[in-house]
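Every protein chain except one is present and positioned as in the full complex.
Per-chain numbering from 1; labels A and B assigned in written order.
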Amino acid sequence: MQTYVQFAILGLGLGAIYIGLGTGLLLVHRATGIINFAQGAMAMWGAYVFAQLRLDGTLTFPIGSIDLGRRPTVLVSALIGLLMAVLLGLVAHYLVFRPVRHAPVLAQVVVSVALMITIQALVVLRFGPNNIKVDSILPEGTWSLLGVEVSSREILMALIMAALSGVVWAYMRFTRAGVATRAASENERAAVLMGFSPDRLAAVAQVIASVLGTIAVTLGSALTGLNPENYTLLVVPALAVLLVARMESIGIVVVAAIVLGAFQSIIGLLVTKPWWPVWAQSGFDQIVPFAVVMVILFVLGRRLPSRGSLQTIRLPDVAIPKLKLVPTLILLAGGVAALALTTGSYRFGITTSIIVMLLALSYVVLTGYLGQISLAQGAFAGAAGFTLSKVTTGWGIPFPLSIILCGLVAAALGMLVALPAFRIRGAQLAIVTIAAALAIERFVFNNYSLTPPEGNPIAAATLFGINLSVREGRDLSRLSFSLMVLVVAAILVFLFIRLASGDTGRTFLAVRANERAAASSGINVRMTKLIGFGISAFIAGIAGCLIGLSRGQLSAESFTVFTGLQILAVAYLGGITSVGGAVVAGILGPLGIIYVLLRGVFDLGAYYPLISGLGLIITAILNPVGIAGATREQVAWVRRKLSRTPPAEPRSDATTATPTPKEPSRV
Amino acid sequence: MKRTLATVACAAAVALTAAGCSSESGSDASGGLSGDPVLIGVQAPMDGAAAYPQTGYGAQAAEKYVNEKLGGINGRPLKIQLCAGDNSPETAINCANEFVTSNVSAVFDAYDATMGAAVPILTSAKIPIIGQLGGQGIADALPAGQAFYLSGPLETSALGSMTILNQLGKKTAALAVTETPSSHGYVDKLIQPIAKELGITVSPQYTPTTNMNFNVMAATELSGNPDVAGLIALPEDGCTGLIKALRTQGFKGTIFAGSCSQFVTDLGADAAGAIVQPRLWVPASKKNAPPEVQKQLDDFAAAMDAIDRGNEQSARSLYSFAGMVDTAKILSGIKGEINPDTVTTAMTQVKDFQTFAGPTVTCDGKQWPGRPSSCSHKGIFFEVQADGSLKSVDPNGFIDLDPSKVPAAA
Partner (left out) sequence: MSEITNTATEPLLETRDLAAGYNGVPAIRGLTLSVGPGEVVALLGPNGAGKTTSLLAMVGLVPPLAGEVRVLGEPLGKRKPHQVARAGVLLVPDDRGIFYGLTVREHLRLAGKKNDAQREVEVLDKFPVLRNLDSRRAGLMSGGEQQMLAIAKALLARPKVLIIDEMSLGLAPKIVQEMLPAIRELAKEDGIGVVLVEQHIELALGIADRGVILNHGQVVLTGAASDLLRDRHLVEAAYFGAEEFAADDEDKTLAG
């Protein structure tokens, strides 16, 4: 019993961090309606600055650094760290979040995910990828609590963060700005009409959230050291806490955060007990936030507040694809030529680009056409890939059947994730999918019982006696393998185009545009979502199988949450609404041809996540139709100029890109 | 406004990239030797969460040392192609592809846990893998003639750790290890059976690499009141943090610290009495080491200083350094062309070769039953003294281990 109390108290360290992040998330959501997936990443920057100052007196900026000579005191370093947090909050507000305040939820989710990737990449570049030690601001010690010796540091952390949360609560209740923020979150136009600038209120909220999170991480990271991956992802349990608090109540955030931290700590103790099942040893503590998220959203889904804001930008329009024979043949011929004329890493890069294109295509189906936000495509791909390992080595199922089977496994998983999508949408669905992806990564892919330590080898494919393995001897990337990938991709794209230009495609678009209207015109919305998730996951699954075949070996690191997010980033960057966009995404994507070029010729591989993150932020803000869409617009513009027809009257059909914003009720 | 945003962002991206470009470019390590360089690939886990960048520094120091102090490999400069692993198999695969494309004569495994992913590529291209010690159980389980691990396979650490605990009369041990599928395999398939053979109960404690809460780990270990607390394998700062937490929570018993070494300097008096089990005579053991080893350790320190890494003289940097130096010496014995085939032949012919700060080795494939890649079946253990130096537990230094205690290799 004593040990459980001790462990519960130890869990308060994590709980304190959740309090900081959760309160910040709540405040930013109240002020802007945006769920800031980058909250954890933003919070760790200031803590890193603090840690580095205490390590060797270097003040690190995103570009450049200043050597202060000697190490500043703890107090001075902490203050500098907080100053950086304030600046970061301001920059994030003005450059990243303000431009998308009236954009559709997808753009907002994508932008905050992009910010998360960018900050994390920047931290890795500026501070290194490894753990760094963090000075403890609070003294170590023990107190006697109910006769048990417990660590005092964690209790102090939790008390401090709870007090700070109380300050935020008081801000919202008692100050004019705080009340105005609450008002604006309910009815933004009315607040504007009363003379309040929601933008300024949002900036204040963003700065407070950044500072609060930074304090929490600076205190809490003394227990574990700072590490870019871990702290970025702490936003996921913080989101669970946010949902438990129904995005409204700071008091519940504090309580839920403490309970979650203590609970995760006790789970950590329980998994070491001999009676705990071996298959449930790794990553079980990540299941908890995910389960919490699912339960809350199921039970409370409809009743969670969504913000009434003035939406003036819409999702990019979808151009119904048509299968044109000549361009298709040219494209295919181009692909074959590119593969035949390159060798080694470059051919491997092109092959990987084709596979990434399929992953991006799965996003096009799900997000571009169906309008659902899912951050879990990487998990679907991984599920198929890992199944392929079992299926080819254990059961010896031959080539095309094996990947189809595994694609179906992924589809089944996708349809499972579709279930919460029945009741929730937008940013909340994004939260569920990222929590699911994290839980799957930690609990399933990393599970010792499912993935043996020798790794997950994947037997090479053969078809009618043709050897389709990826490598042989010194040939790192065999042509037959790459051609096989091209053929599979072409088949999938063909099927997609048939689907998209048919009834199913139009049904998807109807659901995307307005679920209620779609339902009232006789569309079975639930079935449509189920099909959409299933098809999207199937495509992702096939891509996952191809990834496995191209490597010969898979591990949990192949399909992390971050990989999935990077794919989303390039998918959006390329253009989330078309096959062309998926192709561009493939070219730009991780381990694709551009990546190989950067790594090989310029030795800039480490900059890839940073550049793609920044690129995504810019695209999400400036140009929701992505690169492919922009190209299409340019081509159309050129064509118009060339044909010298008078400019057409503005029409509101689907082929033009002019959005029609919602008009206020007219009298 | 949007245009301003775009320009700002582009400028930022360019500036950041430019800032990165101006970072260190390789300095000349060829020692003024002319002739065709002998190219050896080095796979070192320098990035990522479970990184040990010292493994790379050791190899770099060795390159300079071999060329400047040992006259290269038969007068030809040694050139390493250092590929930084980041704990992901994808990077290991990329590295292996690059090694094959660059035509390296051999690949040195600087104790990278993802080496297993590179194995299919390297064996397919018939490039031999040489290492000081293997950390994944895949490369060191290869059939004869494909891999050569100078100080023994993965099993050495398992057998050694249990052997020494048994010698000290310990019966229960709570030991931490990083949470990866390979560590689970290591514990379940090697540690636990060997411990059982020797009558020791081991409670493993898995901790995720990215989130090590030392207070929690120490408390968990001590909750079972073990004879021995400590770790099987953790990164250096994990080691230091855990041992400090154990002492803070009042543990006075024996601490087993795997092959960590930095905690000795960091923790001072708290480190006394801990047992470490490196593969070689680590720098901290210099004071109580035989004179020829002392000279070697001095050379190592000087070589690390020469590349500005004088404060990174941990066990892992020594492993890479010693392994590369040994490899260079062995390769110097090759008459004629140096390519993967001749390297493989040279390695199989190694017999009673005195390694740098290590045991004498023979790479005939018969040193460890079931593990033809192993060149040795010896182990060495040190106890931390009150003055912070290491003293060998056995006065002879390296002792023979009994591989029969290891369950039959799969």
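Throughout what follows, a residue touches a chain if its C-beta (ideal position, glycine included) is under 8 Å from a C-beta of that chain, and two chains touch if they have at least 3 such contacts.
This one's a predicted model, so the numbers in the text were calculated from it and none came from an experiment.
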Shown chains touched by the missing chain? A
Touch with the missing chain holds, among A:F196, A:F263 or A:F348, for A:F196
Can you tell me which of A:R71, A:R182 or A:R506 touches the chain that was removed from the display? A:R182
To test your reading of the contact rule: which positions on subunit A touch the chain that is missing from view? 176, 179-180, 182-183, 186-187, 189-198, 650, 658, 660-661, 663-667
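Everything that follows uses one rule, which is that only the chains that are shown with their structure count from here on.
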Cα centre of subunit A to Cα centre of subunit B, whole Å, reads 35
Subunit B-touching residues of subunit A, taken from the complex the two chains share: 3, 6-7, 10, 13-14, 62-64, 95, 99, 122, 125, 129-131, 133, 140, 151, 154, 223-225, 227, 229-230, 265, 268-269, 271-272, 274, 281-282, 344-345, 348, 446, 448, 451-455, 457, 471-474, 476, 551-558, 591, 599, 604, 606-607, 610-611, 614-615, 617-618, 621-622
Show me the residue ranges of subunit B that touch subunit A in the complex, using the header's touch definition. 1-2, 5-6, 8-10, 12-13, 15-17, 19-21, 47-49, 51, 53, 86-90, 93-94, 97-98, 100-101, 114, 116-117, 120-121, 124-125, 136-138, 179-186, 203-206, 208, 210-216, 219-220, 223, 235, 237-238, 241, 248
